[in-house]
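The other protein chains are all here in position, but one chain of the complex has been omitted.
Up next, chain A:
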Amino acid sequence: MSAVLTPARMRATMFQRSLREHPGPAVAALTGLLTAGWLIRYGVYGNPHTLSILAGTWVLGWIVLPLMLGGGRGRVRPSHLRLEPVGSVPAAAGLLLASAVGIGPLVSLVALASLPVHAARYGFRGVLAAGAGALLLWLTGLIGSAFALETIGHAGGPVGAILTGVFTGAVMGVLGSVWAVASWITALLAGPPPHVVRWLPWFPGSWPLSAATGSPLRTAALLGGLVAIVVGFALAYLLLVRRSLVTGASWRPRRAPVSPTPSPSPSPARTGGRRLAGGWWGPGPVWAVTGRELRTWGRHPLRLQYLAFAVIYGALLAGLPMVADANLLVPWAGVFTALWAAAMSAGLVGLDGTALWMPFTTPDGERAEVRGRALAWLLLVAPIALALTVAGILLTPEVDPLPAIAVLPAVLGAGATVPVWVSLLRVRPVPDPRHPTSADNPTDIISVLVASAAGLLAAAAPMALIIWGPDGLRWPAPVLGLAAGAAMWAGGAWLADDRLATRGAEVLTAAGRRTRPPETPIPLTWDAAWYRENRATAWALILLMAGWIPVIPQGLMVLVLDIRGGWIVASHFTGATRTGTAVAMVALGGAVLLTGLVLWGRRPRPTA
């Protein structure tokens, strides 16, 4: 019994510690509970088919999202029990019990309570059947999430990374264009179209509510189906745990060995009778770094993930508004992609760990490092951005392409060097540079904002000419964009050079710091003395939790889902005033959250 309970106790200790050290889990819990509360409310009056889709999507999100948002951290894993005398069945049971400790499982349980709440209209038997179905869906999410994290989350394979990037890019793209797809969402909330309803019985998310309304035989069959899914996932997880405990190997995709003599390249490097291994690199130190970077971009799972994210996010953000007949952004697909690619590159030094030592021990290596990284980024992103821009222009010939053409070189120039400087300025190393997982993300919001702001700053000059310049003088805007890009390239390179030349040792030390510095522990119970002594931290916590209220229920839910209620300020107005109030609420919440983040960043840290 203790073998089953011990992992849960370990997880509870880790969870308690994370609650004490960081506001993230508490903020996530509050956001999740608000959303779950809305789902329960929708369950009271909403359409059963839509509710089934939302419940099923919730479970799917529970399985998939932790792969992208660092859900693997703080988990008790099978490898942790490898040296303990524990059988695979009690180990798997214990690990699953441990997985049930946390915010995700708790919030999901609350959200899925919307199913029995909705089934209340069908009487006691309906509540019972929907409740059992909801519990089985919850177990599916719990075990499915543990299974996915152990396989995909720790695999680090390139295909999984690209798929993760595509998925996150698609989610962000849809969220970013929510105004364009709002009509779809509104229609879905009123009830899905008939062709979707026809396919719904094949979707396990719909089985709990179908069980609530069907005959006893149908109820048993549907709940039996859910039990089969749970048992299937449990058996798969058990096999995974057994493999880890018995063979000592976690699941990892096979890596194809790289050939020592690469396939023939256009210009094979054959010199003096001996072939130079490693393919074509180009001459000199800058090209050496460029070659290293291009190979790393092609092989590193997280870099591939970031690139896939940038392309999909950029393309969707520009293309999805076409759904609402807004074609204005289509030629901007390349610009958006370059901008996101720059933002996602703002933590790359942290991905490489302490590998920077090589240029540090080479004459003029720092300069080559900066230019090589920038050149590789440009060689990789510029063709993609250019192709997307051309495609966008061809797709929408009625839209003036000049602004996008003018801004593209500016964003590319800034995106090449400024993220190099930012990633040298804010080095956040991943725990294991040799085998990073999709849960590792060395980029923080401030780095992303600075890298993006540089692109916007570079774009300001050509855009100013296009918007405010005399009609006849708009045509040189691309030249101005090119000049702005070149200036930002030079500025970013200068800053990065300076950083490496004057603080190289400091950067290297930061890149090697794999353990976090001690955090200020936050008391879980009311401690007036602590709050008096840590006012900044306390305010940061309050703002980070309260800021979501204006953003989500008071703002986004009004704008997107058209919710109403006495405490929703915007619902007391109509038309443009209502929209304006909701937008103002989002802005207010954003400002509150930003202030909270700044205060959190400035909180005093205990000495180690």
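Just so we're on the same page, a residue touches a chain if its C-beta (ideal position, glycine included) is under 8 Å from a C-beta of that chain, and two chains touch if they have at least 3 such contacts; residues count from 1.
Simple rule for what comes next: contacts and distances are computed from a predicted model.
The subunit not displayed here is recorded in UniProt as "ABC-2 type transport system ATP-binding protein", chosen from "ABC-2 type transport system ATP-binding protein", "ABC transporter domain-containing protein", "Cell shape-determining protein MreC" or "NADH-quinone oxidoreductase subunit M". Among A:123, A:512, A:565 or A:580, only A:512 touches the chain that is left out of the view. If you put the hidden chain back, the residue from A:194, A:363 or A:575 that touches it is A:363.
Contact with the chain not shown here comes from a single listed residue; of A:168, A:354 or A:389, that residue is A:354. On the side of chain A, touch with the chain left out of the figure occurs at residues 255, 257-260, 269, 271-272, 274-279, 281-285, 287-289, 291-292, 295-296, 299-300, 352-355, 357-365, 368, 433-435, 504-505, 508, 512.
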